[in-house]
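A single protein chain has been removed from this complex, and every other one stays in its place.
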Amino acid sequence: MTRFVADTRRDTKARSPRLSRVRRSPEARALIWLGPSLILILGVVVYPIVILVQTSLDRINLTGLDKGFVGFANFQKLFSQPDLVPVLWNTASWVAVSVTLIMVLGFFVAELLNQRFPFRKAIRLALLVPWAASVLMTAMGFRWIYSFYYGALNPVLQALHLISSPVDWLGTDATFFPSLVIVTVFVSVPFTTYVLLAGLQSIPGEVLEAAVIDGAGRTQVARFVTLPFLRPYIGLAAVLNAIWIFNSFPLVYILNKSNPGYSHDVALTYMYKLAFDTALDMGEAAAMSVVNVMILTVFVILYMRVLRPEDAEAA
Amino acid sequence: MRQSRRATLLFLLAGLVVGALALAPYLQMFLTAAKTANEVQAIPPTLLPEHWDFSNFLTVWTAVPFADYLRSTLIVASGSTVLVLLVGIPAAYYLARFRFRGRRIYLLLMIMTQVFAPASLVIGLFREYIAFGLIDSYAALIIPDAAFNAAFTIWLLHGFFASIPPSLEEAALIDGCSTLQALVRVSLPLAMPGIVTAAIYSFIAAWNEFVVALTILSTEDKKPLTVGISEFLGQFNVDWPHLFAGSLIAIVPVVILFAVIERYLVNGLTAGSVK
Partner (left out) sequence: MRSMGNERGAIPGRVAAVLAAAVLLVSACGGSASSPSVAASAPASVASSAAASTAAGGTLNVVVADYTTDSDNWWKNTFVPAFQQKTGITVNLQVMSWADIHQKVASMVQTGQAPDILNIDTYANYAEQGLLLPVSSVISPATQADIVPALLKSGEYNGTGYAMPIIASSNILYYNTDLFTKAGISGPPTSWADIQADAQKISALPGGYIGYAMQLGPQVPQTEWSVWQWAGGGDYKTNGAWSLNTPANVATLSFMSDLANKYKVTEVNPGKTNMVDGTWPLFIQGKAGMVIGNPAVGQQIATKATGVKWAAVPFPSMNAGGKGVVLGIADYIMAFKQKTDNTAAVKQFLDAFYAQQAYGEFAKLSTLLPATTSGAATMSSDPNLKPFIDALAQATFTPAQDPGWDKVLGAMKTYMGLGLQGTSATDTLNQVQTAIGN
């Protein structure tokens, strides 16, 4: 074994200078270095989109066989579903309300953790738990906590006299959405806090001190010093959170598991149910997926505009 | 800036509330896992277990094929971590060192992997796998896990490589090393913290992946932890103590790993956009 390794090393050393000097165009070299990642991304991200589009234009029978081209029939069927508009509205309000709350709460927690006080490090670490833990398992924990008969939430709220009788949090139409938003916020605030904290810590101490010496009050410091420094971090966290929440299938899948109908579904769970759970119509589900891909394309554009990664590259 | 003792106390109090809220659901999971199957269904529920019963953390290994789930998760998470490093390191290095035409398109593709999660493409993946005969295989999970973590890995490592002065490698090149050798001998060791971070992050992401596994896998002993545990909530007698015992066993290692890379996490997620 050892001998073999030693031999190889000597061998490569001997021949490498020549090999590395072979003339290639920069693009050809780029292809060698970037090729493997390109193949991976094309195969797993781009090609499935192609298949989705193709599937959405075909009729797929119950056993998954492709029965050929049907034009836009799947889209017509999808767009005639009375559930589609509520599902899209649920999705939009879920993402918008959650992101707003996440940014506000994340900002306060980040400000807090930017102060000096005992156990600060321990609290930072506690925040890692909801971030690191699988969203699926966290969602199941909340499902249990929300449970009408067995959950801890009802007795606690009753003991605090906040509610007079138990509430079926996930089964009542009026309380489902707030309950979902709470879990969404819970799992997203840690990441947001970390990003905003990085932003806060990027503000040079002298700048803050200068502002205070100049007689700026707390709100003025926040408005004229902190916010401008924080703006790129806020943009990043908001966009990444929005993308992440839209894609956060397990949250709704688990919390909505006992509810019939589609009235609490979001874009991804609706698509999934159409394909695998209830309607068993791959064609229509693929059409819904294409709708989802178009929504995500908007996110790609947003990402590019807000974050301008190539500018950073150039810097 | 100095702050008063009162302010410190106030911050501490607020901090403790934040920490307690962050841990509360997991504490509740722990308390449930320590109850007997009977007590857990008591109405009204008990707050603390009447009889602390930690045996659920042991019996979960036999009540369900938990060891199989864990093995599958380890195979998939390790496999995708190796794969993402194999494709990510050269890509990140090249992006940090060279200019080329098509760079913008490549970056666009990277962003797409960050925006398009497996959940939104799962039907496409599902049909692709059927066509390629990959249904119900580990490869069917390893490949997308690696692909969707590629962006994080490449962004993060790109930052590390960019911060290593090219002059160090030039010395190696003059000594007769190839670009690849210069990378392996000079830059890789220097970028090791980034590589460890990328590896751990990919590992955790794959560890927690759910929707592809739910759709692609059907064989019981190939199922990863996420799918196996989610099925407690399905056709079985719903066994909350075991469900949460299993969940906590699955959560603890990733939290520890996350704590290890804590200081680099934000770099990877914000690199390429916030400087």
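To keep things simple, chains are lettered A and B as they appear, and every chain counts its residues starting from 1.
Note that in this section a residue touches a chain if its C-beta (ideal position, glycine included) is under 8 Å from a C-beta of that chain, and two chains touch if they have at least 3 such contacts.
All values reported here derive from a predicted model rather than from experimental measurement.
J.: Taking the complete complex into account, tell me which visible chains touch the one left out.
T.: The omitted chain makes contact with A, B across the full complex.
J.: Which residue from B:E128, B:E169 or B:D239 sits in contact with the chain not drawn here?
T.: Checking each option in B:E128, B:E169 or B:D239, the one touching the absent chain turns out to be B:D239.
J.: Looking at B:A22, B:V64 or B:I164, which residue reaches the missing chain?
T.: B:V64
J.: Kindly note down the residues of chain A that lie in touch with the hidden chain.
T.: Chain A touches the missing chain through residues 62-64, 77, 148-149, 168, 170-172, 257-262, 273, 275-280.
J.: In the full complex, which bits of chain B touch the chain not displayed? Write them out.
T.: These residues touch the chain not displayed: 37-38, 41-43, 59, 62-64, 126, 136, 214-215, 218-221, 233-239, 242.
Rule of thumb we're sticking to: only the chains that are shown with their structure count from here on.
J.: Within their complex, state which residues of chain A touch chain B.
T.: 12-13, 16-17, 19-20, 26-27, 29-30, 33-34, 36-52, 55, 64, 109, 112-113, 115-120, 122-138, 140-145, 149-152, 155, 186, 190-191, 194-195, 197-199, 208-209, 212, 232-233, 236, 240, 243-244, 246-250, 254, 257, 268, 271-272, 275-276, 282, 285-286, 289, 292-293, 296, 299-300, 303-304, 307-310, 312-313, 315
J.: In their shared complex, at which residues does chain B touch chain A?
T.: Answer in residue numbers: 1, 3, 7-9, 11-12, 14-16, 18-19, 21-23, 25-26, 28-29, 32, 40-45, 47, 83, 86-88, 90-91, 93-95, 98-104, 106-117, 119-128, 130, 143-144, 146-148, 150, 154, 173, 176-181, 204, 207-208, 210-211, 215, 225-226, 229-230, 233, 240, 243-244, 247, 250-251, 254-255, 257-259, 262, 265-266, 269-275.
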